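The complex appears here without one of its protein chains, the remainder shown in place.
On to chain A.
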Amino acid sequence: MKTGIKSLVLALATTAVLAPVGEASADEITVGIIVPMSGPIAYWGTQFQQAAQLYADQHGNKAGEHTVKLVFRDDGGLNPARSRQMAQELVVREKASYLAGLAVTPTALAAAEVADKAKVPIVIFNAGTADITRRSPYMLRAGFSQWSVSVPLAEWAAKQGDCKRATLAVADYAPGLDSLEAYRKTLTQAGTEIATEIRIPLATTDYSSYMQRIKDSAPQCLLMFQPVGPQAVGFVKALESSGLSSSGIKVLGIAETQEVDLPVFGDSAIGIITSSIYSPNNDTPENQKFVAGLKEKFGPKAYSDMASVEAYDAMHMIFEMIKRTDGKGSGAESIDSIRGMKWVSPRGPVSVDPDTRDLIQNVYIRRVEKMADGSYVNQTFFTVPDVKDPWKEQNPE
């Protein structure tokens, strides 16, 4: 097995040396996109694929003179070995000059390993562990680090008069622990007392006893993090059924009120404050065009959210790399060509951090509100401009 991987890596490296990016096929450039379309986190796949496809369509599949072909692969969710295999297939068989996609850190790292060996740029859509872009110089990230949304949220909360005693409750896995640390550090520095810290296993079904612990810790505010999907729904529902959401405790979080889950909560989510890199009802022309484009192409039920804007911007980064290197650049040249690149995305003004290859972007503090038509939205009421990943600032290389 070991020698198998080694020889494959060798083969990849050789391919990369013999056939520099762009020369493989003169006028068609393949972008391999790995997204979870089945399995436990299939929600991401739909959003990713629609937005990436929309970007390519809006640009007539052209980057400069070059035709761009998107090739999608399903990695089934939380299976790094499969993501790695998909990345290999895309590079070797499909001759992909760029890789993109991936929803979580373990799969992102697995695919990035292949990109790194083959010297192919890879744009990660969404994976929140702060240090991952340090693992390979060929990696860019269109998403955000968990720290870059957690710190602004805690800073904002600490400035309010009614968050002098906080309880922290996070999902017990890497991103949750990142949030926990970011919350704790930021709040403590700002003089907010931490009542208690609760780590909740991902496999939790009944959240009632955690609700009891939150209640018993008698906080003024609760800072939480649960991943999109059943965990977020279970947790927020439990806030309601335990009476916590109506008890006057201020509830703050990150991914809990994602648009996909909002309708499930009904009125019980109103007032929850979250921090995110995107709000679907930003009224900028770029965002309106994006939202309308999705609905036009994929039907009225299609909607934009954090996941879709990540994929859309990742496509922009790849199309720009192709344009700026005229499709002939090596992996390193491609990446260099967009260091510091600024543009206005549907999420707002962003730029590629020349050093970390993360995005420097606005973070929006939003509140769940009910619209006149009965739907629910995350309404931005406070913007933290140009946030750089705070973890990397605090932990220099």
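To be clear about the criterion, a residue touches a chain if its C-beta (ideal position, glycine included) is under 8 Å from a C-beta of that chain, and two chains touch if they have at least 3 such contacts; residues count from 1.
Here, contacts and distances are computed from a predicted model.
**Q** From the names "Branched-chain amino acid transport system permease protein", "NADH-quinone oxidoreductase subunit I", "C-type cytochrome biogenesis protein CcsB" or "Nitrite reductase (NAD(P)H) small subunit", which one matches the UniProt record for the unseen chain?
**A** The correct option from "Branched-chain amino acid transport system permease protein", "NADH-quinone oxidoreductase subunit I", "C-type cytochrome biogenesis protein CcsB" or "Nitrite reductase (NAD(P)H) small subunit" is "Branched-chain amino acid transport system permease protein", the UniProt name of the unshown chain.
**Q** So one chain is hidden, and I want to know which residue out of A:T188, A:T204 or A:T383 touches that hidden chain in the complete assembly.
**A** A:T204
**Q** One chain is left out of this view; which of A:A52, A:L140, A:A182 or A:V260 touches it in the full complex?
**A** Looking across A:A52, A:L140, A:A182 or A:V260, the contact with the absent chain belongs to A:V260.
**Q** Have a look at A:S241, A:Q288 or A:S375 and name the one touching the chain we're not showing.
**A** Here the residue in touch with the unshown chain is A:S241.
**Q** Considering the entire assembly, which residues of chain A contact the chain that has been omitted?
**A** Residues of chain A in touch with the missing chain: 38-43, 45-46, 198-199, 201, 203-206, 208-210, 212-213, 216, 229-230, 232-234, 237, 241-243, 260-261, 264, 266.
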